[in-house]
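To start, I am sharing the structure in question, which I have written as structure tokens.
We show some of the complex, not the whole, and keep each chain where it was.
The first chain written gets the first letter, and so on, giving A and B; residue counts start at 1 in each chain.
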Amino acid sequence: MVTEKIKSIISELQQLHYKSMYLNDFLLTWEKSDDEVQATFRVAEILRALRQKNISSRVFDSGLGVSLFRDQSTRTRFSFASACNLLGLAVQDLDEGKSQVAHGETVRETANMISFMADVIGIRDDMYIGKGNTFMREVAQAVNEGYLEKVLEQRPTLINLQCDIDHPTQTMADMLHLINYFGGVENLKDKKLAMTWAYSPSYGKPLSVPQGVIGLMTRFGMEVALAHPAGYGVMPEVEEVARGNAAGSGGSFFITSSMAEAFEGAHIVYPKSWAPYAAMEKRTELFGGGDSDGIKALEQELLAHNAQHKDWECTQKLMSTTHKGSALYMHCLPADITDVSCEEGEVEASVFDRYRVPLYMEASYKPYIIASMILLSKVEDPADTLNQLLVSGAARIPK
Amino acid sequence: MVTEKIKSIISELQQLHYKSMYLNDFLLTWEKSDDEVQATFRVAEILRALRQKNISSRVFDSGLGVSLFRDQSTRTRFSFASACNLLGLAVQDLDEGKSQVAHGETVRETANMISFMADVIGIRDDMYIGKGNTFMREVAQAVNEGYLEKVLEQRPTLINLQCDIDHPTQTMADMLHLINYFGGVENLKDKKLAMTWAYSPSYGKPLSVPQGVIGLMTRFGMEVALAHPAGYGVMPEVEEVARGNAAGSGGSFFITSSMAEAFEGAHIVYPKSWAPYAAMEKRTELFGGGDSDGIKALEQELLAHNAQHKDWECTQKLMSTTHKGSALYMHCLPADITDVSCEEGEVEASVFDRYRVPLYMEASYKPYIIASMILLSKVEDPADTLNQLLVSGAARIPK
């Protein structure tokens, strides 16, 4: 991308209203205004363009990004580490196994103890309905108080790296991929996106991706279909968000129990397994009561349920029913690929293989989205800072 | 803090004699002169003020801080990481589980192998009486020899992040908190500090905090009381240190078996559980002999002993007997809070809650104390370096 193009994106950024992102958190996309969402995309694109031109975007002289992963992760972990590094922050992992968090320490206490020099805290906590996002807000409130009480020199920003409700770093990366794939956000108007359930031999996958997708993609005038078998519904409040967004953006949102109906004429398909909301609520209750036998029984029950819907697979045949037979296939990865990673899964290998490069491209936006979220929350005048990076043009690697 | 104030602290620093801290370790506070202790406080305060003013204190262009934790840790781990980051060092953890240390490698060998580019090594080894501090000295000697033998380009500095004898990064942070809370070290003269044992349902907490407190706080003219039930004595040699310090500083030091006597009229109280010294010595012997049944039996015996002293709790009633009923409550955290983290513990929830902000403030000094120890041991002319940081005024985050 040429310098003039970067300058013009910086100019676009300057037209947007996003001041309230400064010193604020990023927990749910629907808490952000349209301008704030757009600012996040602009900054991500500028950061990517700077890197492509080997221009340093190290805006922090020093500082820490703290990560707390309560679930396994490769790509989100590396994306967070990459984003921190791109901006000049060092990552410090809060490994609860190695810490004293378990010894009856309160969230408020831990949050302050890890934040004396933290600029950002990224949390992944997606295992229990009603818990993850709540925990993030407790941490945010604790460090806010710590800052007001002058215990902390700075208030670290919270970034949701996946919770029980939303997965904003994933869906914002997905959306930026769509914008670039279709050549501009204006080209997404009236495009049909099918967010559909798909069969997986594993159990209990989080709902945050389908919820995050319907909560975000409905803001751009698209026709968004959510498809799942009966009983696999997502959180009703997020469906409400999607309906409201669609009404506001001139798009539409509907729910169907037919994968075929969702795929029919779709420009974009996102077939992915998730666990039923109601079952996940029950699991949280059982967990709260320490009922591990109950959890095991529920797991067996859910696997049996899943097995009734093995026909929910993204096949070549289904793909041929999409717009011109060539809808863009999306996934947050890793996918359960039939005959590759499992016997029967979410997608046929031939479909997955054909979309391998766009899938990797989709994932490649995540570090830039996270870096954008950090920069917008920590730097007082992002457009000015980005412009200075461009003008100074310091090389990241000597050439 | 205004720039003039920082300049004046740098001037005070220039008056102190602390040259022998350069290229030296920080293992026990009582091995440091009064001027060296004061220099550590001054540098910590300057670093904190620079950060508050968003001025970079990144003095290392590159370099490694190696950490070795032989016990769980959240706050000390994050404090060490924060201190390293503040100065420009990257942290590399020596995780003995992932390493080959167990395979009969000697301390001398490991110490050299991890130090080829290490500027500082922070060690926490507080589990066995007679072991932790000895291990740190073995490492210090090994890297000293490695440096003299030209195997190492630099001699890494050792920092005691808690051993069997002392916990200098904790107690120095505690002391800096006292200095600021009471408005200057001169106001501590004749203040009464009660370092008292308190009941906890857990077993075998290290002695390093009470020992470190009586070994440091007796140097400032305070009246220091050490209170514990019969049989819960600390290392006799540290009691000797405390007696000598008190004599030299015009303060006093006494031991009592009455919590009430220690609290009576105290300006500062530090109630905390620890294990009896004699029992910890026995435990080290049993461990050395591989007698795991003996260790289990000892553990039960100690828990039974502890249970006889549940009345050693920091209650509101006891607090009302302190100076004006409002002594400063201190703790290294996490505390065992009655009805919060345990049924019966070290402190009543109402007392703990009232002191939450000062407790967090107390903890907040630790990263700066560690950074100060590193800077004083690695930079040849700290006052000049700090002055240059202030004058150049490079922003840590762009504003």
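Here is the rule we use: a residue touches a chain if its C-beta (ideal position, glycine included) is under 8 Å from a C-beta of that chain, and two chains touch if they have at least 3 such contacts.
Treat the numbers as computed from the prediction; the structure is a model and nothing was measured.
> With 2 copies present in place, identify the total for the complete complex.
3
Everything that follows uses one rule, which is that only the chains that are shown with their structure count from here on.
> Between chain A and chain B, what distance separates the C-alpha centroids? Give it in angstrom.
Those two chain centres are 41 Å apart.
> Which residues of chain B touch chain A in their complex?
Result: residues 48, 51-52, 56-58, 69, 72-75, 77-79, 81-82, 85-86, 88, 90-91, 333-334, 336-337, 340-342, 357, 360-361, 363-364, 366-367, 394-399 of chain B touch chain A.
> Using the touch definition up top, name the residues of chain A that touch chain B in the complex.
Contacts found on chain A: 59-64, 66, 90, 92, 94, 98-101, 103-106, 109-110, 112-114, 116-119, 146, 149-153, 378-381, 384-385, 388.
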